[in-house]
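Structure provided below as C-alpha cells; questions to follow.
Our next item is subunit A:
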Amino acid sequence: MSNGEYTDAPIYVAGAGIICAIGNNVGECITSFEQGTAGMGGMTYLNSLHKELPVAEVKHNNKELVVMAGMTASTSRTALLSCIAAREALSDAGIKNIDSLRSGFISANTVGGMDKSEHFFEAFAVDRNAGRLRNVNNHECGNITEMVAEQLNLRDQVTTISTACSSSANAIFYAARLIRHGLLDVAVAGGTDALTKFTLNGFNTLMILDKEYCRPFDDTRAGLNLGEGAGYVVLVSEKVAASLPHIYCRFSGYNNSNDAYHQTASSPDGTGSYLAMQGALKKAKLQPADIDYINLHGTGTQNNDNAEGTAITRLFAPHVPRMSSTKSFTGHTLGASGGIEAVFSALAVKHGYVYPNLRFEAPMKELQLTPETSFLKNAPLRHVLSNSFGFGGNCTSLIFSKA
Partner candidate 1 sequence: MAEQKHITAWCSIFDNKVVKNGTQLFDAKSVGINEFVVAVYKHLQVQYPKFYKMDNLSKLGWLATEVLLKDNFDKSSYAPTQVAVVLANANASLDSDLKYLESVKDGASPALFVYTLPNIVIGEICIRNGFKGENTFYITVHFDAAMIHRQVSETMDHKAAACICGWVDVLGEDYKAVLFLVETNKEGIPFSETNLKKLFESN
Partner candidate 2 sequence: MKIYIHSATAISPQHTFDGALLEDLVTYNTNRLQVIEPPYQDLLDTKLIRRMSRIIRMGTAAAIKCLRDAEIDQPGAIVTGTAYGCLEDTGTFLTKMVEQCEDLLPPTPFIQSTHNTVSAQIALTLHCHAYNNTFVHNGFSFESAMQDAVLLLREQEADNVLVGSADELTDISYQILTRLGLYKKQAGSNLDLFNTNTKRTIGGEGTAFFLLSPTPSQDAVVLEGMNTFYLSEHAQLSPERIAAFLSVHNLSVEDVDVVIDGSNGDAIEDGLYKFLQQTIFSALPVIRYKHLCGDYPTVSSFALWLAYSIIKAGKVPFSLHVKQPSAKRILVCNTYLNKYCSLMLVTK
C-alpha cells in the first residue's frame, strides 16, 4: 500500500506475447488467422482417456517447451507457457531502461501446477507416502507466477489472480490500476493455463465440451473445446510510453461485474456481461456506438453465447459492432483466454485486424447476431472491446483504444 496518488492518466500497451494452439508467438498466430487455420485437433500431449474430445494444444511437448522457456525440466507446463509468452511480450516492448523502472508481473491462472499434481496423485492415491514431492511442490497458482517473475526479473509488484475464465482479464486491469496508483511504471500482465486432465474431466462432467470443433455463436453450437496457452501484454505509464519507439494502443476501459446468478451458468439476460461491458464503456468514457469490434468471450456453449449475445444486443442494438470469438481458433484457454484475447484486441486496434469466427453458419435463432467470418486488415478500429466471463459469475470487459 503506497501513498501514490491515483490519477486517470492513460495507460498504454507497449508489448504483446502469446503462445497457444495457433502459434508460438504473435506473428504465427496472425498467420493462422490469415489462413483460417484453427488449433484444434486430436490429443497429442495431454494424456487423457477422453481421446474423443478435440483439444487445442500448444504444439510442443514439455521438453521442447523447457528449452524454449529456459527453465528447469520439472517445471509445470503452466509456467513454461507463461514464461515463453511473457518473455516475448517484454522483449517486444523493448524497454531499454527497465532496471531503473518499477516493474511488476500480474499473472493469472486457474490450474497452477495441476499437470504435475496429477502425476503425483496417480501414485499418491494408491499410497499416501508415494508420489514425487517435486511434482506437487508447485501446485499453487502463485508459484507459477513467482517462477516466471524471477526468470524475467520483475519484482516490484508480483501477484496472481484466479477468477476462472476471466482471470487474466482481471490481471490486466489490476496491473493498469497499479500503474495509475503510481505503484508501477511497467507491468507484464495476462495469464496462462496448461491443458490438464483435471480441467478436461471437470468440463466433461458439466457436459459442455463439444466432440466436434466448437462453433461459437452458431445456432448449432454444442459446447466448447479446451485449449491451452498464455498471453501477456506489457502495460506502461504515459511517461514510459513516450520513451518507446512503438506502442500498440491505449488501454482505456475495464470493468468487473458479477452475474450473481449461478455458480457455473450465466443468467439468461446476461446481467453480469451487460454490467461488465457497460462499466468498461463508462470507464473509457465511451458510448456503445464507439466500439468497432468485440472480441467475444464466445465459448461455444449454449449458455454463454446466449447470455453474452443477449447482453450485447441489449447494450449495442442497433449499432451492433463487428464481433468474433477467437476461441474458434485457440479453443478456450481458461485462465489464459483473457490475456490471449487482450493481445488479439491490442493488435486489432494497432493493425485494424478483425478476426474470423470459424465454423459459423447460422445465427442463434433468438438473437440475430452474425459474427465476422473473414479476417479483416486495415480496419480503422477506434475502440475494441474484449469480453471474458467465468464461473462464479465473474464477468470482465476490457477496452483497447487507438493511441
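Candidate entries met the following condition: all candidates are chains of the complex that A comes from, given by their letters.
What we mean here is this: contacts are C-beta pairs under 8 Å (C-beta built on N, C-alpha and C of every residue); 3 or more make two chains touch, one makes a residue touch a chain; residues count from 1.
Because the structure is a prediction, the values reported are computed rather than measured.
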Worksheet, complete the sentence: Whereas the rest of 1 or 2 do not touch subunit A in this complex, the one that does is 2
Practice prompt. Note which residues of subunit A are touching candidate 2 in the complex, please.
Written response: 1, 3, 6, 48-50, 110, 112, 117-118, 121-122, 124-125, 128-129, 133, 136-137, 140-143, 145-146, 155, 158-164, 170, 174, 177-178, 180-181, 197-198, 201-206, 256-264, 271-272, 275, 390-394
